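Here the complex is missing one protein chain, while the rest keep their positions.
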Amino acid sequence: MMTTAAPKTDTAPKPASVLSRIRFRDAGTILGLMIIGAIFAALTPSFLTVPNLINILQQSSINACIALGMTLVIISGGIDLSVGPVAAISGVLGAAMMVAGVPVPLAILGAICIGLCCGAFTGALITWGGLQPFIVTLGGLSLFRALALIYTGGTPIFGLPAAFRAFTNGNLAGIPHPVVIVAVLAVLAWILLNKTPLGEYFLAVGGNPDAARVAGVPVAATKFAAYMISGAMASIGALILIGRLGAAEPTLGNLWELDAIAAAAIGGASLSGGRGSIFGTLIGCIILGTLRNGLTLLNVQAFYQLLATGLIIIVAMLIDRATSGKQG
Amino acid sequence: MMTTAAPKTDTAPKPASVLSRIRFRDAGTILGLMIIGAIFAALTPSFLTVPNLINILQQSSINACIALGMTLVIISGGIDLSVGPVAAISGVLGAAMMVAGVPVPLAILGAICIGLCCGAFTGALITWGGLQPFIVTLGGLSLFRALALIYTGGTPIFGLPAAFRAFTNGNLAGIPHPVVIVAVLAVLAWILLNKTPLGEYFLAVGGNPDAARVAGVPVAATKFAAYMISGAMASIGALILIGRLGAAEPTLGNLWELDAIAAAAIGGASLSGGRGSIFGTLIGCIILGTLRNGLTLLNVQAFYQLLATGLIIIVAMLIDRATSGKQG
Amino acid sequence: MTHPRLSLSGIDKSFGPIAVLHGVNLTVAPGEVHGLVGENGAGKSTLLNILSGVLRPTAGTVEIDGQPVSIASPRDAAAQGIAMIHQELQQVPELTVAQNIFLGASLRRAGGLFIDHAAQEAEAQRLLADLDPAIDVTAPVKTLRVAQRQIVEIAKARRANARIIAMDEPTSSLMPAEVDRLAEVIRGLAAKGVSIIYVSHKMDEIYRLCSAATVMRDGHLVGRVALPETPVEDVIRLMVGRALVHATHRSFATPRPVLEVRGLSRGSVVRDASFTLHAGEVLGIAGLVGSGRTELLRLIAGIDRAESGTVEINGTAVAATPLARIRAGLGLLPEERKREGIIRWRPVASNIGLSSMRRFSRAGLIRKGALEARALDLMREVQLRPLDVRRPIGNFSGGNQQKVILGRWLAAEAEILLFDEPTRGIDVGAKAEIYELIERLAEDGKAIVVVSSELPEVIRVSDRVLVMCEGRITAELTAGEIGEAAIARAAIPAA
Partner (left out) sequence: QDLAPLNSDSEPDRMDWSALETDFGPFPEPAAGTKVGGVSKTLTNEYWRTLGEGYAQFAKAHGVEFVYQAAQSEGDQIGQLSIAENLISQGFSALLFSPQTDANLVPALEAATAAGVPVVNVNDAVIPQVAHYVGNVQKDNGVRVAKWFIEHHPEGGKVAVIEGQAGVFAAGQRTAGFTETINAAGNFEIVASVPADWSRELAFNAAATILQQHPDLIGFYANNDGMALGVVEAVKAAGKAEQTAVFGTDGVSDAYAAIRAGDLTGTVDSFPILTGEVGMEVALRLMAGQDLPRVVATPQALITKDNIETFATTDMTALRAALTAK
């Protein structure tokens, strides 16, 4: 996932002022990560080893996948609480297709389409129905979960094709495929946000929807696109997970939304919209992954892990705020 | 809880235009409740009986308690995801005090103070720390839960004094005490919001923080007050619950935040701040309570209960939106 | 013993590395109406925001009646008897007019426990009586139009019983009659010993009201002039560093119709509006506040939905969405730029390119270089200050933000431009530039509608003037007929 740092620094033909501002903004998040990393490295020797660092990236990859979509939704001024259940339903249906003998690439496409459809459903209610994103996706949270449970009768789907599993569990030059996939998605998301009109529209719609409308930005379509993308990312996250697990459970994706939102926020996204960074979000995911990894290595008891998670979310935000200066 | 309708309609010396607008706004929520009620009444005869209606009020009372505080926070432009764990920690500590022999009224005060302190903690980080409410209270969600678990070691506290339990399980002219308590709190909240400077500050700070600041509204103190109130309401909710259950569990209050936010949103609060109604929130709570009650009466299977919950949240919002016309 | 009422000295202000005020001094005597003038971005609002506690100075002192005071917050300012009318309206949309007027200083009853809504409403009514008695003090502010909201701000400043009132462009959306009423109010306040700092780009108002003025340029104090002794040319030269030449109106109208509006109606706000706009033509729309001009433009731009009527562009009917109308070549410069114009966290270049993303992208990717180059060209032309297209637009002064929004439509190469109060909050120098720009655009064959509450402006730029009254177009004045008297006659509703 670290690879995504590259485009930010070398392809941006941006002027010093903006670039330094962005760098400065993300610098706070990176500083937070470094402090956490340094503490763990000092406390346990097994932390700072290559396999463990790869392990952290691997463990952060699903959250990163979800958080990328979430970041776009948040930037466009919304929120998507339904990512977990969307992941569940697309994972379950994707798995069912594979088990039924649908060729793997087709089943993957099918699963992503289901994610897109779920995103389209919530997106349509939000944009054309004019409802509040929080409450629509809260409804979606129950709705999609229920559909996944009803479809499977509550039992997991086993027996995914070996080829599919081999792919998700494979490596590219020692880097696990999920990490590679998410890195590619992150680069795409970065390009989308920073280099394409749609990205500009996300920022405009989240920053000032009225002004965006007057300026001729297709506000509804833009928001709609954000939820669709979030739905698709949720299904990709689900595919990675079911590939790793070898099974698709209707309960998968529980609480994913909170981790994804936390990662985006730690990475500097403003929950009131209009601001956020792909790179920051990735760092946010890695911070959360590092935290979990380090606390386990230190054999910290579950209750204290929970305590540490709560504290570190707050401390990361404080560091970030202290370094970035401006209002949250 | 119905009693709170009274102040809204008869004491408001407001002009016809504003009054009719408010009534109209809440009318959508009431319509939603009536439709849901009518459906259940048609499907099961035991729904529309006095004991069952009281039952619904009773079962909605804890959520209503939390949702009242949440409404004030939302109106002031924030959100409080930490209500459940705040309830847990104040409930657990309150119970521990009672079990240790602290006189019941003192223990109640103590529990409420703990709620206030938790609210003060998140409130301070949000106002003076300048952090985003969503992420601070998300951190608080882990933090307070962890504290409650660590304090109790994960085991519930039993053996609450009989006097305390008798009070929470008592009746006033057939109306359960929790309902009476929440009705009183709702009237107080209504007065606070509509009649006092602080209430106006909530609306102003949520509606336009810049304008509020320029007008000399103590913005920080106002937000701070909202989180303190929310914390106190969470602890009152916890006290009602532990009184009814006879035990204080460190895991109590799980997902309360979602119910409370849903109730406030169904009741017309805007999650971008500046708008919301105490009366609407109460109706929102009753809608959610009715839903759960009706589905249980109909013995709907678990998966379909989840489905119905998701659908009805969305449908309630759509009805509300269709009747209230203006933007969500 | 003769201390000035207010004395600001050596005020410096920086936003991070950007210094915007450099050792500014300002003194105002009791009962004086003191002008504060300067180009867009000169630092007027910043100075007043420091006075009213919204911003804190980097250096400098404030003295009131010879006593140094510390103003750390708007509350402190209020406690010192300082009130301010902000350039950008600072109101809470959901609260009523009365609540907004008394926000932060509500009238109480029951020992201070409750707000006395009835008393506030009565008092608000009284405060508004000589400004605009038609405003319903119990209506939420969001239902008011800009002009009415500005009047509410004035009432709010009066409410405070302040010793010092700073007014940052209080008349930018007011009609002459309302400006007259405000002038009366200001004179009354001054007579009672209240000191007033008056910021405006309208030189006639400054001359009418002020006994002296402080002139700023680029954050520096460049002079203090006595009025009305100092000729206006001298003041302008101080402001812009050069003299302005007065140009007369030139027409480039052609007979080719580009925009046909037929029977456009929306409730009682716009009723059966029809007109034709030609290439190269500048069509002024005049009218009293609330006459429906803004709404007419919004209907034409597709932002609000018309109940009946059609809009044809170049002979074809166009769907009533902003996007479709923009694609057909239309552009609207909105009246409320903060709410409907700017995306404040985004850089100037992004704000400029927002409506012409297609033009600036290739193969789905934005050509940032081309966009920034174009933005820089456009902004150099309108003299954006500071000329940095990578800075977030929120960090620019009000007038400069307006120039950026203008640039948006120039970049989009809109054929039909709808300007709603195009020079609202724009300084005299830039105003002349914008008039020239409008002329140049007309010369290029663009068709332009200019809605303005400043009659001289309408007369200066228009080839033809429509006058609106209560939602209807009540008069069409062509070249020879355009004049203040003729416009006023058609604008005032028949009793």
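To keep things simple, chains are lettered A, B and C as they appear, and every chain counts its residues starting from 1.
The criterion applied here is as follows: a residue touches a chain if its C-beta (ideal position, glycine included) is under 8 Å from a C-beta of that chain, and two chains touch if they have at least 3 such contacts.
Since the structure is predicted, the reported quantities are computational estimates derived from the model, not experimental observations.
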item	value
Touching partners, among the displayed chains, of the absent chain	A, B
Selected from B:Arg244, B:Arg275 or B:Arg321 as touching the chain missing from the view	B:Arg244
Which of A:Leu33, A:Leu252 or A:Ile266 contacts the chain that the document leaves out	A:Leu252
Touch residues of chain B, complete complex, unshown partner	44, 46, 49, 51-52, 55, 58-59, 62, 142, 149, 154-156, 158, 169, 241, 244-247, 249-252, 254, 292-293, 295-297, 299-303, 305-306
Hidden partner chain, residues of chain A it touches	46, 51-52, 55, 59, 62-63, 149, 154-156, 158, 169, 241, 244-252, 254-256, 289, 292-293, 296-297, 299, 301-303, 305-306, 309
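Definition applied: only the chains that are shown with their structure count from here on.
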item	value
Mean-CA-position distance for chain B and chain A (Å)	31
Of all residues in chain A, those that touch chain C in their complex	13-15, 17-18, 191, 195-197, 200-201, 203-204, 207-208, 210-218, 274-275, 325
Of all residues in chain A, those that touch chain B in their complex	125, 129-132, 134-136, 138-147, 149-150, 154, 258, 261-262, 265-266, 270-272, 303-304, 306-307, 309-311, 313-314, 317-318, 321, 327-328
Partner chain B, residues of chain C touching it in the complex	52, 54, 73-75, 77-78, 84, 86, 89-96, 99, 103-106, 108, 113-115, 117-118, 136, 138-140, 156
